[in-house]
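Every protein chain of the complex appears in place save one, which is left out.
As written, the chain order gives the labels A, B and C, with residue 1 at the start of each chain.
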Amino acid sequence: MSELTVESRDVGDVVLLYPKGFINAHTVRLFEGALQKAISLKQFKIVVNCAGLSYIASAGLGAMMGAIEEIRSNGGDLRLASLNETVQNIFDILGFNHLYRTYASEAEAIASFGPAHGAGA
Amino acid sequence: MSELTVESRDVGDVVLLYPKGFINAHTVRLFEGALQKAISLKQFKIVVNCAGLSYIASAGLGAMMGAIEEIRSNGGDLRLASLNETVQNIFDILGFNHLYRTYASEAEAIASFGPAHGAGA
Amino acid sequence: MVRAPDRVSGREESRRPPPAPSPAARVPRGRNKPSLILSLPSETAYLGLVREVTKKMAEVGGFAEPVAERLSLAVDEAATNVLEHAYKGATDREVELRFEDRGPDFRVELVDTGQMMDPRAVPQVDLDKFVTERRTGGLGMHLMEKIMDSVTFRRSARRNVCALVKHKTPLGEEPPGR
Partner (left out) sequence: MVRAPDRVSGREESRRPPPAPSPAARVPRGRNKPSLILSLPSETAYLGLVREVTKKMAEVGGFAEPVAERLSLAVDEAATNVLEHAYKGATDREVELRFEDRGPDFRVELVDTGQMMDPRAVPQVDLDKFVTERRTGGLGMHLMEKIMDSVTFRRSARRNVCALVKHKTPLGEEPPGR
């Protein structure tokens, strides 16, 4: 019974993260590790595809907060795609839509980083 | 939050029942009612499609037990299709495979009543 | 329908009052395992909750999902019996379920203040006779005993206690993984 897995995939110079399961104080280290790995590889254009994410607690939001400044100061961004109702709801409660750009689909999130991306793979 | 619904559909002279949800002592009356309705309409060839059935407790098995003699003594039978792992498991524990015929698919269960059926609809 | 006398003894075995507490039971608080007490009105509407809570506690106790599903069926059956037989359908009474993770044992106790269990009332299940005799009862106890390692009933302080126990580790095997 794995509570969280995080796979990743590169599309051009965008890195896609696929958290599957839920992110709470117990599982957040894994998610944090995936973000830190992207940063250490200087992959600053990050899309978190939330299609497989059932739930995120403040620990997970804190992990994004802890990484966002370094990402943005390196000309990148962390953008989210395919939030389910629960996760969208948590974002709404916190007003996180002002801090992070969210997209209905992964393709839109990738395309938002510029026309060069998405075709590559 | 509906815990059980039971839809029905006729295919030739076979009646198909679609329990959706779970059958326990709380919801069993609805399932029993569907069986009794088929009997009162003299539809004795019954297939219970269990694809939407997540769980069945002894109350539900008792409901089948309470109807089977009348069904069989009128030349019919009650057969089951598409049991999920949990429901199959309960059948195995009780040795119900000796009492009821089960089929992997609805089509097979319908066909088991004879070559005339299934084409109609 | 009363079961055949020659099979009484084997069944009685699992229903006699439990012996002195096992070493695990003597471990005081701080045993570092989850425990849960659920108090419910005696209404069948809550059986769904009973099943889901049991399944979660079993999974947290280390049982794989299919086993947790079966354990939740056994507890559903025990609770159903309390509502139907101990309380005879009255909906204004209370049932208490106690879940305890005692190291090697997963243990659930159901406590009610209703009519006492009469072990002689429990029919022996004979599948062959089910159809011809139009039998519909007896399946619940049968399932409980097939699923659990032990099913015992005792009466104390005007309460009925039905205790269901499942060993986590069949002797000589590895403990189940999370």
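Annotations for the structure displayed:
Methods note: a contact is a pair of C-beta atoms (placed from the backbone, for glycine too) under 8 Å apart; a residue touches a chain by one contact, two chains touch by 3 or more.
Every value quoted in this text rests on a predicted model; they were computed, and no experiment measured them.
Seen across the whole complex, the unshown chain contacts chain A at 3, 22, 24-26, 55, 57-59, 61-63, 65-66, 68-69, 72, 85-86, 89-90, 93-96, 98-99. The missing chain lies against chain C, touching residues 29-30, 32-41, 46, 49, 52-53, 56-57, 60, 92, 94.
In the analysis below, only the chains that are shown with their structure count from here on.
Averaged Cα coordinates give chain B a centre that lies 28 Å from the centre of chain C. Residues of chain B in contact with at least two other chains: none.
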